[in-house]
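What you see is the complex with one protein chain gone and the rest in place.
Should a chain be cited, it is by its letter among A, B and C, assigned in written order, with residues numbered from 1 in that chain.
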Amino acid sequence: MTGARGDLAHIAHVELLTPKPQESLEFFRDVMGMAVVERAGQSVFLRGSNEYQHSSLKLTEARAPGLGHMAVRATSAAALDRCVARVERAGLGDGWVDGDAGHGPAYRFQDPDGHVMELLWEVERFVPEPGERPLLKNQPARVSRQGAAVKRIDHVNLLARDVHGCRTFAGDALGYRLYERIVADDDSETGAWLSLSIAAHELIYVQDATPAHGRLHHVAWWVDTREEVMRAADVFLDYGVPIEFAPSKHTISQGFFLYVFEPGGNRVEVTSGGYFVYDPEHEPTTWTPAERARGQAWGVPTVESFHYYGTPPYEGAPDASGRA
Amino acid sequence: MTGARGDLAHIAHVELLTPKPQESLEFFRDVMGMAVVERAGQSVFLRGSNEYQHSSLKLTEARAPGLGHMAVRATSAAALDRCVARVERAGLGDGWVDGDAGHGPAYRFQDPDGHVMELLWEVERFVPEPGERPLLKNQPARVSRQGAAVKRIDHVNLLARDVHGCRTFAGDALGYRLYERIVADDDSETGAWLSLSIAAHELIYVQDATPAHGRLHHVAWWVDTREEVMRAADVFLDYGVPIEFAPSKHTISQGFFLYVFEPGGNRVEVTSGGYFVYDPEHEPTTWTPAERARGQAWGVPTVESFHYYGTPPYEGAPDASGRA
Amino acid sequence: MTGARGDLAHIAHVELLTPKPQESLEFFRDVMGMAVVERAGQSVFLRGSNEYQHSSLKLTEARAPGLGHMAVRATSAAALDRCVARVERAGLGDGWVDGDAGHGPAYRFQDPDGHVMELLWEVERFVPEPGERPLLKNQPARVSRQGAAVKRIDHVNLLARDVHGCRTFAGDALGYRLYERIVADDDSETGAWLSLSIAAHELIYVQDATPAHGRLHHVAWWVDTREEVMRAADVFLDYGVPIEFAPSKHTISQGFFLYVFEPGGNRVEVTSGGYFVYDPEHEPTTWTPAERARGQAWGVPTVESFHYYGTPPYEGAPDASGRA
Partner (left out) sequence: MTGARGDLAHIAHVELLTPKPQESLEFFRDVMGMAVVERAGQSVFLRGSNEYQHSSLKLTEARAPGLGHMAVRATSAAALDRCVARVERAGLGDGWVDGDAGHGPAYRFQDPDGHVMELLWEVERFVPEPGERPLLKNQPARVSRQGAAVKRIDHVNLLARDVHGCRTFAGDALGYRLYERIVADDDSETGAWLSLSIAAHELIYVQDATPAHGRLHHVAWWVDTREEVMRAADVFLDYGVPIEFAPSKHTISQGFFLYVFEPGGNRVEVTSGGYFVYDPEHEPTTWTPAERARGQAWGVPTVESFHYYGTPPYEGAPDASGRA
């Protein structure tokens, strides 16, 4: 067990960059069913209905789509300090930044592939207006009655040149546990599924097929049932959201998935299900390319674009529709 | 088999009366997720997303809640004429009325308990605007992305003083088949579940515990899955809609139910599931009060208000909350 | 409207031929969760738990897989006679046969493609043993607690050389309504979805890519929810049943599907959902090859074997795995 384990609690939020800010906002608000919490500069902050925090998405206008940054909350102020010290020792730290809408000071760094990350402790809790309180007071807000009505951010999948290097860093410095991985025929690691909790995955690294760095594969938001994932697919169909990969069950994590492209070009997942890891001695499951070739859990072939498309798009690589 | 069988196709729409037209409209539009099609006089017409017709609900301002009328579509012009002739022979006809928004001429009559009904053939089909067409052209409109997102009207439940008389009329004059019934210890019929199709129920008569006539028990709209019924319950909870009877499975019809009161006071159901009757010789299932006393399918006791509350409310009877 | 409409009620049963009778029996009993009702000669009769009849499957040992026959029940004795008269006029009749386990006399004929069919009226109802009665007396038997626990036969899909000829016969002689169809670029009909009820499909004809006649595409059994279809997929995975086409939603019929091969080689579907046709003037939806090319409802590409594999296999055509 690594000494880092237990210092981080969960992904706090992501910042997504979009060249089509108005269309992206309409997607997350009207189709995903998230609530707009605040606007600041070129950014809009949104939340799923079951998040205790201010927001899980900062949507920022930019020239190209991609991940602005992702932030992870520590389990305590002291744990944050320990984590920061380990990151600094790894030589990857950029230093502290004053907070942002929804949270206090954050320590900014880059993972070995160049993804910008932040660690933070102080957060602002969401407090509904008096007339908008949920009936069940053990939930933070009223359920969304709009679109896919996603509940909360679930996981982030990052493309990386050196998957093994990134996941080792995430384990050693940040305390992520490795639950599953793909090992290529040359013994290189091409995918790693990591978690801070009993949930089957919270942070994923997969091989970037291009020479690019710091790219995003997808961000996933959670709904409570597979039926809601399928209802989301019906909504996406009718409101012009391109479905990349139709609802089915993953082999790895056994999560139920649905992948679409938001108008800015970022891949977004609606997810539910998946297994839990209760075993403290859990050995990571290792998959071979041959095993992966049989497709997802029920045999559905993985769509081709899943293997090369990320944001920002890489010049020369095919776009999401497979056209170079 | 009655000679009337096959002359009617399905419930076309209901007119609900409401003393709180604005609140009722907001309920059906924002919480039930129906679309406003047209306004005329003191009425608003709404539709579920999977209805081929113009509308399934005419919501009309009135002093008290209740059923304005319900309309049933014939299977052909000739079948309509046959049906009208039988109703006239029964001495219950009021005569033809010019159509209304969404349909052509209708023959108006009252069932033996005084519920106003219409029979019609000519209907207006819903045609979505060019920019609002569904992706699957075998469905009439885009799915709703709002609230409970109900698909279509499913069934109507009417209170009656003489259940047996009403259901016999519905069978003989209108061609409804009887699938289930409740017979009291004194051999009187206190409930009758009728259908024009293989669906387990489309028209229901249950005993009115008061001396009133022509009252409504509830109108039900359909969603495709039980999970959507439960999601509707979560939405109702948080948006101030009183739940009378929480989601569970009926013994009769085996439908999955959820009963609420719309702001005007009418009981509304969100429903899914239920069995199909393929057997042309199907014998109605008869239930005794003793059998009914074991509650709904999984043993949930039926809420008390279910037995006495209807609209318009009867002076002197308890209201929906059981207060006299 | 055809004069035949209303004379037939529903598919009564199918006879499936299998070269591996023991393995096929174990599949339908232990994995599909059907109950063995009776054995006679080289045949075993099985039923889904929600069928009012004796059985929906006659499983018969044979040299090659395929459809022995399918039987359809009339709505009355008189309707049966009318139907038989129309079939005789069409010159396709083989004549009456004495009944079989579970039903009385049946009129045997072949559709224009040579599929053996029977029409019948007299059937034996399933009566559970005293100790095995269901708690809800409006269902014919206790639910199955085994495997996929299918409820009842839902539809049959037949391969045909002349789809238009077959579906015209089914409409004119048998009273099937046409709800959807595929028309090729040369205006030939390559698929037709037919029904006797409001259910979106009960009998399907699709183009046989080989010169063979009388072949079976698949037989479908129903479960009440999409979740049960997905649970069936998990069961199939772990008990050695090859999944051909993983759970997803069809464009045509909008049914939720899962296709597998039973050990004898016949394609079997577990299905749920789909839309209902209440409109008596419903116009069939016509699909073009271009529209079909976008895959199933959520964009999943149709598996290749779906287009050529049927039973009995055609010499020279690829087998289910695509190997020629």
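Here is the rule we go by: a contact is a pair of C-beta atoms (placed from the backbone, for glycine too) under 8 Å apart; a residue touches a chain by one contact, two chains touch by 3 or more.
All figures in this text were calculated on a predicted structure; none of them were measured in a lab.
Shown chains touched by the undisplayed chain in the intact complex: A, B, C. Annotation: of C:21, C:66 or C:147, C:147 touches the absent chain (contact as defined above). The omitted chain makes contact with just one of the residues C:36, C:209 or C:237: C:237.
Residues 1, 6, 9-10, 50, 52, 73-76, 136-139, 152, 180, 197-199, 224-227, 251-254, 273, 275-276, 278-280, 282, 285, 291, 297 of chain A touch the missing chain (whole complex, contact as defined above).
The chain not displayed touches chain C at residues 30-31, 33, 134-136, 142-143, 145-149, 225, 227-228, 231, 234-235, 237-239. Touching the omitted chain from chain B are residues 226-227, 230, 233, 237, 243, 246-249, 258, 296-300.
The criterion applied here is as follows: only the chains that are shown with their structure count from here on.
Taking the mean of C-alpha positions as each chain's centre, the chain lying farthest from the centre of chain B is A. The two sequence copies chain B and chain C touch through a face in which the numbers common to both exceed half of the numbers used overall. Per-pair tallies of C-beta contacts place B-C first. Shown for chain B are the residues that touch two or more other chains, namely 136, 225, 227.
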